[in-house]
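Structure provided below as structure tokens; questions to follow.
Apart from one protein chain that is not included, each protein chain of the complex appears where it belongs.
Order of writing sets the labels: A, B and C. Residues in every chain begin at 1.
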Amino acid sequence: MDFDIIRAGRAVLHVTDLEKSRAFYEALGFIETASDDEKIFFRGLEEHNHHSIVLKKRDIPAVEVISYKVKSEKDLDQLAAFYEGQGTEVKWMEAGSQEAVGRALRIQDLSGLPVEYYAEMDQAERMIQKYHYHKGAKVQRIDHFNCMVPDVGKAYDHYINQLGFACSEYTEGEEKKIWAAWLHRKPSVHDVAYMNGLGPRLHHIGFWLKDPMNLIDGCDVLASMGYGPSIERGPGRHGLSNALFLYLRDPDGHRIELYNGDYLTSDPDFKPVRWDLNDPMRQTFWGHEAPDSWFDEASEVLDIHSNKKVTLTEPKLKKRKPTFVT
Amino acid sequence: MDFDIIRAGRAVLHVTDLEKSRAFYEALGFIETASDDEKIFFRGLEEHNHHSIVLKKRDIPAVEVISYKVKSEKDLDQLAAFYEGQGTEVKWMEAGSQEAVGRALRIQDLSGLPVEYYAEMDQAERMIQKYHYHKGAKVQRIDHFNCMVPDVGKAYDHYINQLGFACSEYTEGEEKKIWAAWLHRKPSVHDVAYMNGLGPRLHHIGFWLKDPMNLIDGCDVLASMGYGPSIERGPGRHGLSNALFLYLRDPDGHRIELYNGDYLTSDPDFKPVRWDLNDPMRQTFWGHEAPDSWFDEASEVLDIHSNKKVTLTEPKLKKRKPTFVT
Amino acid sequence: MDFDIIRAGRAVLHVTDLEKSRAFYEALGFIETASDDEKIFFRGLEEHNHHSIVLKKRDIPAVEVISYKVKSEKDLDQLAAFYEGQGTEVKWMEAGSQEAVGRALRIQDLSGLPVEYYAEMDQAERMIQKYHYHKGAKVQRIDHFNCMVPDVGKAYDHYINQLGFACSEYTEGEEKKIWAAWLHRKPSVHDVAYMNGLGPRLHHIGFWLKDPMNLIDGCDVLASMGYGPSIERGPGRHGLSNALFLYLRDPDGHRIELYNGDYLTSDPDFKPVRWDLNDPMRQTFWGHEAPDSWFDEASEVLDIHSNKKVTLTEPKLKKRKPTFVT
Partner (left out) sequence: MDFDIIRAGRAVLHVTDLEKSRAFYEALGFIETASDDEKIFFRGLEEHNHHSIVLKKRDIPAVEVISYKVKSEKDLDQLAAFYEGQGTEVKWMEAGSQEAVGRALRIQDLSGLPVEYYAEMDQAERMIQKYHYHKGAKVQRIDHFNCMVPDVGKAYDHYINQLGFACSEYTEGEEKKIWAAWLHRKPSVHDVAYMNGLGPRLHHIGFWLKDPMNLIDGCDVLASMGYGPSIERGPGRHGLSNALFLYLRDPDGHRIELYNGDYLTSDPDFKPVRWDLNDPMRQTFWGHEAPDSWFDEASEVLDIHSNKKVTLTEPKLKKRKPTFVT
């Protein structure tokens, strides 16, 4: 490949009530870098860039784009050439057209997801050692996107073979079909995961926490602020990725994962971990069930050209909610 | 009162497979003090007495007795006099008839629960600073019994007014009826709790952990040993008692609570905390539902005279599983 | 005894700069209940009473009094009778003369320490489940006083035999002399400890934290606020009492211990733990040395009648700083 994707960089979400959203994300511990009547830019405590999440006030909740940071401006040009070479129409967002971000390239990827690449973002103060500003769940940094797509195998092949991602873990179902896959550019478990399901939809955005107690403390703080009903699932541990997780729904239903765990995946001889679709420990290492909403609900995504919602397609493989038979 | 009940002391459980039970309780971190072909005696890491749980091999799982430690032999005599004075038949277990325990007094209490009192138990080595023997969930000590009874108000009045317990927290439902109550002798939240339900049954035995991470580590260890399906509920936090909890089912279905949190209740001017039956944070501070089994299932108890199971009675108040309406 | 001392209740400290002190104690996570130009009243997150520490602005730092809560007004009268019976002059502080506290009895105890007893204190909101107000080291409640006195044996005998305290742990040196002792009324390791040394002085006030991570987080927050130099010792673990500790010096040099660990001591058959003065794990279970200041420095105390500093006396037993010889 002639381009170097560094990591999951940011997400742009449409929300219907900016104040409600601000209160929620502040409760999680995000730092507000900037805002106006239409937008709020949040960053995690460890982040040295301007933001990792943008909330835009709109009438309908949706995902405008999920964005990857690339190494340099040149990588953007080469990504554009790559996409055009395979017949994908690209959309350039010129530098200055988006706050704090340089030139950006947007495409609708082969799963129908709105994807953006950028090389430059303004710097912001890292709050990592300003411990007296750490609050709530003390969100450290953006970690990954988890997407529901109708054809995981197709996305897997594309991101591995054409975009240079590596696979850390995957779930295999009937006839050796890939049911879900965890792919990374940075040497963690993932920058993006694909799960078989009605899609394309964004299932959740994962943010990394520095230790397990931040997750417990986060639950307590959220609950005492009245966000108990926003806690959808967890705390629990996934067998997959070994993540200690908490899933929350923001005021518009966008799902946020708070995540601790992870491991180093930079070795060339690291062997992807295979999970059987029927292994109950895959989903829930500790053994209690997830609610149906976690399997059924996800954020709809926009077409980067029309700004309309992308039509959903039923998954190729059967849906499957794992259960323990004791 | 002329007697001084110190604290919840031990439970005697009937189990059907001693080896399966041993493996389970060892995984939780209990220390085996003694055992033979019929019985195992376990203690927690902080405990200086011989045991806080006895497992006896029998054909049918059941609760033989829940036991309170009293201050001295004299207190036993006075308790016997108290019970006889109100027409309750007492049963003496002479010193030597039970391993490691002195003379014990057994009665069937007004809820039909098999209750035992003892003053003396053999000493055992405290493992509190033998950190290299701490394993699993690192269970520190017995904390409380939680019982489902048909008439909580009656049990509440009796234990408060006649046995000298104090109330730390309670749930009130329709018409100011007490739906559940947390009562203590030692200055923690409880030695015993009563919940409205089909009973008399033992809902769970609570064991205290020294920190929240022991609960997370306990989940991981239990799951990696194959006990994932034994985890029934949690980790979560109760609004009631502020407990960080994990509920497990032992191989015979007896429910064990691992518990961290608690607070000091020794002040005479401490005011019991009132919870409304309809307050969803009462049961689950963090906001996700408990499984039905937690509300419906509990261990049946034996008659101390006949050794037969005590007949169950429907509760006086309506059953109620709290739910969040978001 | 005809009186019932419940627990360590509060300390009244003289400080020279109220604003500096406020900033420090707020950084620890204390909640300010009330204040004026001369005084600040702080309570911990779990406490349901008005305060556990009072800071009074004065020219010279000192300890005005350490206070125990007793069961009822009657206990105060009987304590007064007890002290007068052995020739100790008592001083009554009438109800209303001290903010938020009922009638109080003050005496200079046999070690020369200014001691106060009270039965009543105004209630204040418990913040235990207001997790979004928990900050810094999240101080939960007052736990104990640690005093340096010239004759530990004398204090030990008096508090055990005449005031009804029980001993949980003690250090024994040459000729079986008690070098230090941990005594309790509430069923924890201690409400008061005595250590051999130049005295009478207050070595520290111990506040209880709910988990070990609060201690780590407390260090981080204090350091990022500029209080690094206030951290005198720790984090570490004492063999004695099994406490995970952090020692801080407030802006006037008063020493505060943040403390997690502890265990239940309510059993009549609990055997006090004996430590040899030469056992290095006694002081520092983990093995690194304490600074000299910890052994040498402590807060001077006032005479309850003259309000002047009490004259210091050299200890009867040799001073001793434990060291590891590896």
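By our rule, a contact is a pair of C-beta atoms (placed from the backbone, for glycine too) under 8 Å apart; a residue touches a chain by one contact, two chains touch by 3 or more.
Only a predicted model underlies this, so the values are computations on that prediction, with no experimental measurement involved.
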item: Among A:Thr88, A:Asn161, A:Ser266 or A:Asn307, residue touching the chain not depicted; value: A:Ser266
item: For subunit B, the residues touching the chain missing from this view; value: 27, 129-132, 134, 136, 211, 213, 217, 220-221, 223-225
item: Residues from subunit A at the interface with the omitted partner, ascending; value: 6-7, 46, 48-49, 69, 71-72, 120-121, 123, 128-129, 140-141, 186-187, 210-213, 239, 242, 260-261, 263-264, 266-271, 285
item: Contact set of subunit C toward the excluded chain (per top definition); value: 212-213, 216, 219-220, 222-224, 227-235, 237, 244, 280-281, 284-289, 291, 324, 326
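Definition applied: only the chains that are shown with their structure count from here on.
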item: Closest chain to global C-alpha mean, per-chain Cα centroids; value: B
item: Gap in Å, rounded to a whole number, between the CA centres of subunit B and subunit A; value: 43
item: Residue list for subunit A, restricted to those that touch at least two other chains; value: 213, 220, 223-224
